[in-house]
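One chain of protein is taken out of this complex; the other chains stay put.
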Amino acid sequence: MTASSPSGNETHARSGLRVPHRRGRGLKAVALGVVAALALAACGTRPSESAAAGDTSKPIVVGISLPLTGDFAQPGSEAKRGYEVWRDMVNAKGGVLGRKVELKITDDASNQDTVVADYTKLITQDKVDLLLGTFSSLLNYAASAVAEKNGMVFVEPAGGAPNMFERNFKYLFFAQQATAPHQADVFVDWIKSLPEADRPKTAAYPTQDDPFAKPVIESMQKQLEALGVQTVYSEVYPADATNFQTIASNLAAKKPDLVAQGAVFEDGVGLVRSLKQLNFSPKVLFQTSAPSNAGQYSDAVGLDNTEGVFYTVSWNEKATTPLNADFVAAYKKAYNADPAEDAADAFASAQVLQTATEKVGSIDQDKIRDWLHANTVDTILGPLSWEATGEPKGQFLLAQWQSGKVEVVAPSDVATSTTVVNPKPAWK
Amino acid sequence: MSRLRSLPRAHLIAGLCLVLLLLYPVVNPWQPYPQGVMLLAFLLAIQASSWNIISGYAGYISLGHSMFLGLGSYTVGVLAVRFGVNPLWVAPLGGITAVVIAVLIGSVVLRTRGHAFVIITIAMLLAAQIFAVNLKSITQGSDGITLELPFWDRDFQNIPFYYVYLILMVLTVLFSAWIRRTKFGTGLVAIREDEGKAASIGVNTTRFKIVAYAASSFFIGMAGGVYAYYLTFINPVGSFAILGSVTIVLATLTGGRGTLYGPVIGAFIVQLVSEGATVYGGGSNARVLVFGLALMLVVLFLPKGILPTIEAWWRRRHPEKVEYTDQAGALSRVPVTATERVRAEIAAVNEKDEVAPGEILLDVRGVSKRFGGLTAVDNADLTVRKGSITALIGPNGSGKTTLFNLISGGMAADSGEIWFDGRRIDGMRPWRRGHLGLGRTYQVTRLFKEMTVQENVVAPLPDSRWRTMFSDAVRGHEAARARELLDIVGLGRFANQPAGALSYGQQKLVELAQVLMLEPKLILLDEPAGGVNPSLLGQLTEVIRELNRSGVTFLIVEHNIPLVLDLCDPVVVFSHGAPIAEGPPERIRTDPLVLDAYLGDDWRPADGDEGTGDPADDRADDRADTTTREAVQ
């Protein structure tokens, strides 16, 4: 080729243009492709118009993005089951507003980017009629913002971290009884109910640095200190802490009556094992959510060692709330397993949305929002109602392991057992 | 010349794509979802293009680059919450935080060569997460920071983000292109290709690497600030996720590491495929597996990436005609004016010296170097007088190349002093010595094979000024000078060829031109005649004489004794790590000590390889094998 002189821009450009057809073909193909893509996509309405009243003969489509893979795959898959059980139960009874319910569930891979893209797509592209929330605060923060921007009611089965509700979102509703700082209230009430002499005198508060565990323990510590229980140990450990010997030996040295641990799961097991190694058994042992993983927990610490362990929980299989028995039966039938709390929470979220939609008589998002702010909904978790921020106003259940089983011991109206094991027996 | 033609073609296509991307939201405004997918592709492209600066150009792999996204997010998030400013307005501060952290980490880790960097990058990502969790008063710990919703009408929800990221992406690519055009960029590629060699031609490798690391962090940090606003929520786990780094690496590798558009293309591919997998893939728990497999497959089967592979395929289909004739007569074609100008420049440099002609320019005093039990250089003294062509001869393994390494700074001496041009240099880093006017060539050429011949010659830096570092390497004074130097050694025609394509003899000449770029006062030539065909040899000596006449001093290690006796005065004879004789060639020729040293136990053919017993030469030996093989082909 002659265009070898590298002297400046013009030569470059010309030498480039001198091979017209080959380059031209490439460019044309690219241009054509993009124009075609543009043309294909060039349709649609403004996002603000998307809440138009749908065709009433079609099913109601509920859009959900769940972490079916990745870090939160465990709760995400349970939530999926909870939602599906709800769909089948509702459709068996003729659906909502006379229309069948259809779920459109996508996987966000526990990834914030994806959850945002998913909900954006569900709302603006797929034009779903209703939304339900996803799992874990991490994802619900981002997802609820998308819903809020688009004026869609967002009922979330998880995401009780307190600053979730500092944003004053109008379309956000948390479908559990209480946010993290209030989950231990029911346990504090139980201690208050004890005669002064029987109350623990000293307490230790190890907690994982987890947005759900830590606020529970911090708030409990504050309330118990007000009650005169002396704090002898308080420590926040990181989520990836694997070695609990140090905590256990530091803690045991103080010989507290009460050990209240903000435990997600493996850390709860780890501490129990380490305490057992040191042969230190506190009179009262409370752990936030670790003991709620029924089979896993008893396998890990040994069934005998579960005796007397307290925890708070949003739902229990035996609870006498309306529809709970039906839910448990349907779940067992469909999946041949015991339902997990996460599935029940998802089911309750769907119940909240269903009730509001039926009461309002349409899928008008603003009306649903207003109704939920003004009313109480009965769910399998019990009655739920909300502050203006979407924060719930209820109370958790206090559960205790008794003779290898879990019993609800407070509040009294939903309790499944009237006995409370106190003090906790020594390790076996 | 297809390289030149392919350049504007690539730019034209890129420009066209840019116009279409700019138009897209205008044509089709009410589609937040595809806009959302595209803007995430832009974000990934910003990160991949930035990563490419340190890990593509300079070859230092960072596996923790998503840290800068998190740092940007946190900077902006904290500022926005504390002072109530809109995150968009303070997003550039995210970039600044990223740069500050990069400089801090870089100045600890990048001072040495090798592998600590990649390790530290992973560690720092995890450490950043720990900091974010624990500095509660600033970051709100694991609760994370929530930000206000965007202020604009919800109809436009993703459009502003789309344009912000598009603009940032364009800026990043322009920035990357600019870097690649400067001597800074050439220096980075030199570091990737052969860091030791880069240091010897005046590239301040430490500074270059730190600046590259910082440069690779700025736009990511800024994008991170915008990202916080886009998500309206940041927390330690999400902001400092290692999977983010995986995507960056995968994107760049897929597109083409070290290329300009490769990372962008790779980013679009990775983002669109992974979005497609989310929408159509169902709930298979295989994302990590797929990413890992893709990474392995790319490394094993497409190590250069898509773009370079396509380019190579294109070049095979459209071969260019270049005559790889050897050097016979090349010098006769040298434009006289160029030679004159360069000679004048060199003369000017050498006139400024403190050392007058005939005085000692290089002074080696009692230097020793041991490798374990072997003493390679043993209390050696050596002086080189200004204006001379001094020869250093001696049997194989007598420590000549080791001495060169000690002088040029490739190795540190165990004891002794080295003085050059009135200054003690034995404690200086190699590039400082280069800046003082000390240049060297290698026994086995060490050109940067992935660079063009011209880039090879432009790469050296004669001084440590920032201005020189950021001067244009493609056009302007530096490039013109490089072409002149190439003309002097008669290789002007090959300026745009990859250096690896040249014959061995040609490479030796290019290496000489490279050293001349340093405006040297003293050039150390390590066996300049070895492997060069005889017809070229005369020309080579001619060039050396020419340069010497302009004032350049030479110290030459050579086994071709007739050449040495013809060219050099004085001649120093080395044996067992120290000089045993020195004098004019005619005296050395007859010195019994010398004859004994050469013909004694150690005697070997004069053109054999030196230094098999010398640990420092092991790598050079490996090179020698391959290069000789290439030369034969």
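The chains carry the letters A and B, assigned in the order they are written, with residues numbered from 1 in each.
The rule is short, and it goes like this: contacts are C-beta pairs under 8 Å (C-beta built on N, C-alpha and C of every residue); 3 or more make two chains touch, one makes a residue touch a chain.
Here, contacts and distances are computed from a predicted model.
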Quiz item: Of the candidate names "Actinorhodin polyketide synthase acyl carrier protein", "Hydrogenase maturation factor", "Branched-chain amino acid ABC transporter permease" or "Formate hydrogenlyase HycD", which one corresponds to the UniProt protein name of the undepicted chain?
Solution: "Branched-chain amino acid ABC transporter permease"
Quiz prompt | Sole residue of B:Asn204, B:Ser217, B:Ser408 or B:Thr441 that reaches the chain not shown, by the stated touch rule | solution = B:Ser408
Exercise. Could you tell me which of A:Ser249, A:Thr389 or A:Thr416 touches the chain that is not displayed?
Key: A:Ser249
Quiz item: Of the listed residues A:Lys149, A:His182, A:Arg273 or A:Lys424, which contacts the missing chain in the full complex?
Solution: A:Arg273
Exercise. From the listed residues B:Ile138, B:Ile167 or B:Leu293, report the one that touches the chain absent from this view.
Key: B:Leu293
Quiz item: Taking the entire complex into account, which one of B:Ala14, B:Val100, B:Ile122 or B:Leu565 touches the absent chain?
Solution: B:Ile122
Quiz item: Contacts of chain B with the missing chain: which residues?
Solution: 55, 59-61, 63, 108-109, 111-116, 118-120, 122-124, 126-127, 130-131, 133-134, 196-197, 199-200, 242, 246, 249, 253, 285-296, 299-300, 303, 371, 405, 408-412, 430, 612, 615-616, 618-619, 621-622
Quiz item: What residue numbers in chain A mark contact with the hidden partner chain?
Solution: 69-71, 73-74, 209, 235-238, 240-243, 245-247, 249-250, 253, 265-266, 269-270, 273-274, 276-278, 296, 300
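To be clear about the criterion, only the chains that are shown with their structure count from here on.
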Quiz prompt | Residue ranges of chain A in contact with chain B within the complex | solution = 1, 3-4, 6, 12-13, 15-16, 19, 23, 26-27, 30-31, 34, 38, 41-48, 68-71, 73, 106-109, 111-114, 116-118, 120-121, 124-125, 137-138, 141-142, 145, 148-151, 161-164, 166-167, 209-211, 214, 238-239
Practice problem: Flag every residue of chain B that touches chain A in the complex, lowest number first. | Solution: 1-2, 4-5, 7-9, 12-13, 16-17, 20, 23-24, 27-28, 30-34, 36-37, 40, 130, 133-134, 140-144, 146, 148-150, 153-155, 157-158, 230-233, 235, 237-238, 243, 275, 278-279, 281-288, 320, 496
